[in-house]
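Other chains dropped; remaining ones untouched in position.
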């Protein structure tokens, strides 16, 4: 296995073209590798964005992950760094970084507040550290991108002694709801609907893993339980276990959310038959 | 001309954020350059996706091209590598890689089946080779991304002797339909409609190349034949030859598919007037 380059990944709900300003600012600091994770996270939806970060970021080798879903931009919410294992997460203190921080650190992580300085910035230079609050509406560019670059060039072990970072025990936490599971019944929540229309629950796939080929009741209606989409006819709905390891309501070459009439955040009750 | 870095390109119909998990897994293996081709291929549409791969991948210098359009994920369809010239293509054995393989290899190419191992994988490490079937629904992350990285680090000439790859003569083929062409008439098929609304046929542009400035009949209705969009007024439809070298039904600053009332897969009949 080769020695891998440490890198910076970028996630946001910005769509286009604002993420490019974050990439540009990071390029003012370093020419390390930048990997776009996604800029299509659900707009200003902290909880579902936190779910998606958990789905994707743990597959990266050690990296600095910039993740900006920030409905409170410009208020007094803090900007933070979470150090978790050999990874660092940079973003707003609204809980969005916490679940993936738990995953990356096997339950353990440290939080550092990013200090900012008041004072106007003229022009486009964003290499000052600690960062200035150049705008009240785009901290992705003005605070988080410089912070990600600064974390990138700092030994993670020395973050607590580095100017601009201050260890803190105070931060917004976030947890996903737990399902209620018995041997034959499970009540869970739709955590997210992906772009294919797969409705992803918080019910662990283990609950159904030895039952593939049977039927399951979803809110009182029967559907086939199968290992993968193509085990039913195109257009037909099914219950399966998705790539995240959770029970998922799907339709082969169709949208599971529509086929089951569910959407993100809703409760769903499954029974083995 | 400089010596060029060999690279990995990524194409899929995944939208967002799943492609990032494939990039993350490749980053577990190598820090070579990753180029996103597109993750907006038409969902689970093997034929049109194959067309787009033909349009774009041949412009790359030698590379490993990961391309996942995989409606049969989790069934017993094979995972394959196509070696074509100095390029390699990695994806499902459903035909999607074959037309571009023909193009890249000037009609010649070799196919290798990717072996996978049953057995559970815990956690996010995807550096085992041959790959384990960690999920039934996301082979892009669990099989194809590790395979692309493995191909990247393997001398293409030695693919047949490398563990996890097995030469095969058995694979799903795919060809685009041929048009019927006479001197004054051509019957063809709409192979794809691009994001601008240009309806791209399989009729070669040579058929009309010396007729620009005249009129052509499309399914009985007359339209101007012009070298480029701006040769007609904004909003006006035209027949032209697209960047792919094929006859295209277009509209200047409008959508050709709507202006001509055609869609992907439909037959179209053109007559020179």
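A and B are the chain letters, set down in written order, and residue numbers restart from 1 in every chain.
By definition in this document, contacts are C-beta pairs under 8 Å (C-beta built on N, C-alpha and C of every residue); 3 or more make two chains touch, one makes a residue touch a chain.
The model shown is predicted, which means the values in this text are computed figures rather than measured ones.
Undergrad: What is the copy count for the full homomeric complex in this file, when 2 chains appear in place?
TA: The number of copies making up the whole complex is 3.
As a working rule, only the chains that are shown with their structure count from here on.
Undergrad: Once you find the CA centre of chain A and the CA centre of chain B, what distance in Å lies between them?
TA: Computed value for the inter-centroid distance: 30 Å.
Undergrad: Residue numbers of chain B touching chain A in their complex, please.
TA: Its residues touching chain A are 14-18, 20-21, 23-25, 27-31, 34, 36, 43-44, 71-75, 124, 126-127, 135-138, 141-142.
Undergrad: What residues of chain A sit close enough to touch chain B in their complex?
TA: Residues 1-2, 4-5, 7, 9, 11, 33, 35-41, 52, 55-61, 63, 194-196, 227-231, 240-243, 245, 248, 253.
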